[in-house]
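All protein chains but one are shown in place.
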Amino acid sequence: MADKTITVEVLRYRPEQDPAPEFQRYQVPFSDDMSVLQALLYIKDELDETLSFRWSCRMAICGSCGMMINGDPKLSCKTFLRDIHPATVRVEALNHFPIERDLVVVMDDFIDKLERIQPYIIPAEPRSLDQGAYLQTPAQLDKYEQFSSCINCLLCYAACPQYGLNPTFIGPGALALLHRYNADSRDGASAQRMELVAAEEGVFNCTAVGYCSEVCPKHVDPANAVNQNKTTAAADYFARFLKPKGSGK
Amino acid sequence: MNKRRPYVRPMTGWWRKNPFFIEYMIHEGTALFVAAYALVLLAGLVCLAQGEAAWNGWLGALRHPLAILFHLVTLAMLSYHSWTWFKIMPKTMPPVVLGGRRLPAAAITGGGLAAVALASIAALGLVWGMTR
Partner (left out) sequence: MESFKADVVIVGAGGAGLRAAIAVAEADPGLAIALVSKVYPMRSHTVAAEGGSAGVAQAHDSFEHHFNDTVSGGDWLCEQDVVEYFVAQCPQEMVQLEHWGCPWSRKPDGHVNVRAFGGMKIERTWFAADKTGFHMLHTLFQTSIKYPSIKRFDEHFCADLIVEDGRAQGVVVIGIASGEFMLIEAGAVVFATGGAGRVFRENTNGGIVTGDGMALAYRHGVPLRDMEFVQYHPTCMPGTGLLFTEACRGEGGFLLNKDGYRYLQDYGLGPAEPVPRNKAMELGPRDRLSQAFWHEQQKGRTIEGPHGSVVHLDLRHLGERKLRERLPQIYELAEEFLGVDPAKTPIPVRPAVHYTMGGILVDGSCAAPLPGLYAAGECSSVGIHGANRLGSNSLAELCVFGKVAGIEAARFARTVSPSAAATLQKQAQASEHRARAIVAKSDGTERIAHLRKEMAETMERGCGIYRLGDSMQATCDKLDELRQRYKNIGIEDKSSVWNSNWLMAIELGFQLDVAQAMAYSALNRKESRGAHQRLDGFEQRDDEHYLKHTLALFDGDGRPRIDYSPVRITKSRPAVRAYGAAGEQAEKEARHG
């Protein structure tokens, strides 16, 4: 089946023995339908059991397998060797995150941010189960659906130089999710979330590089969420001067 | 004992490592030319206020070969700036829904560039008419 081979260079880092990360090369036999993830699995099974990386679903939905592939942040399960051959595949841990080991990054920071954006419905009008589901038209659904498709793969963070330079920035993925809840017709807590949007770690860190949306494997377009919120945050800011003190929400 | 020792990679030279970032940096760089040209126009305005001699001096300065070269370079820079600016524009605005369907990003970029082209032609025509 596999008659060709491809060179795979992996950035290795084993904190208990390596002072700093270094590349290691492997030769992997491959067929045209093999993904980069399958190449890594081959290495782990047959060549080097010590290589560590995250993966699970193999179908671009669990968000585990993000890594830098030849310089770009990608999901290794949906990047195919046939598109790289005969060049070398060069894989590294996702940029802008500390490397825990090999291709595994420390992602506590993202989880922290996710927890801070209040990623749950705070209902505008609470409903009991007996009252049944809320009505939501396809047009209302369309307002946030795209932003709800984020698989938390962190590719956009690896694509965002502003996050790399200033890790306190909430960043594209979490802001897209924040916007997802603000744009949901069932939710009533935008005002609360807007505080974070406008805060020092909020949307104004973004300089519209736009690469985050380019690399997003799920067409979430996080840059859009961020930039829509710049407008909203700015409008909110000026509206404050127009409104009499103590009025409204 | 905890053996974790996360490794943080430096950010130095980040913008050289990816063509997308290089484009972004050039885009930001071309903004300087936008600013520079605004200064040139401002100078013209000041000269106009100072009277005819100053104004003619300004016009004369613009005819200098170096000034023409500057104009050509600035034109190129501004074109690049608008092109890259309109490319990211769809990412910066809420979806435009026309007849129940979202306007595709390419249409927004295309529309923006067309508007620039039209405005430039109109301005050129105006100036052409005034100077004859």
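Every chain is named by a letter (A and B) in the order it is written, and numbering of its residues begins at 1.
Methods note: a residue touches a chain if its C-beta (ideal position, glycine included) is under 8 Å from a C-beta of that chain, and two chains touch if they have at least 3 such contacts.
For clarity, every value in this text was computed on a predicted model and none was experimentally measured.
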Field: Residue of A:72, A:109 or A:184 in touch with the missing chain, whole complex considered
entry: A:184
Subunit A residues touching the omitted chain (full complex): 1, 14-17, 31, 33, 44-46, 48-50, 52-64, 78, 80, 100-102, 104, 106-107, 111, 114-115, 118-121, 123, 127, 129, 132-138, 140-141, 144-145, 148-149, 151-152, 177, 181, 184, 186-187
Touch residues of subunit B, complete complex, unshown partner: 2-5
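Basically, only the chains that are shown with their structure count from here on.
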Query: Which residues of subunit B touch subunit A in the complex?
result: 3-9, 11, 14-15, 17-18, 20-21, 24, 28, 87-88, 90-94, 102
- prompt: Within the complex, which stretch of subunit A touches subunit B?
  reply: 13, 15-16, 20-21, 71-72, 95, 98-100, 106, 142, 159, 161, 164-165, 207-211, 213-214, 221, 223-224, 227-228, 230-231
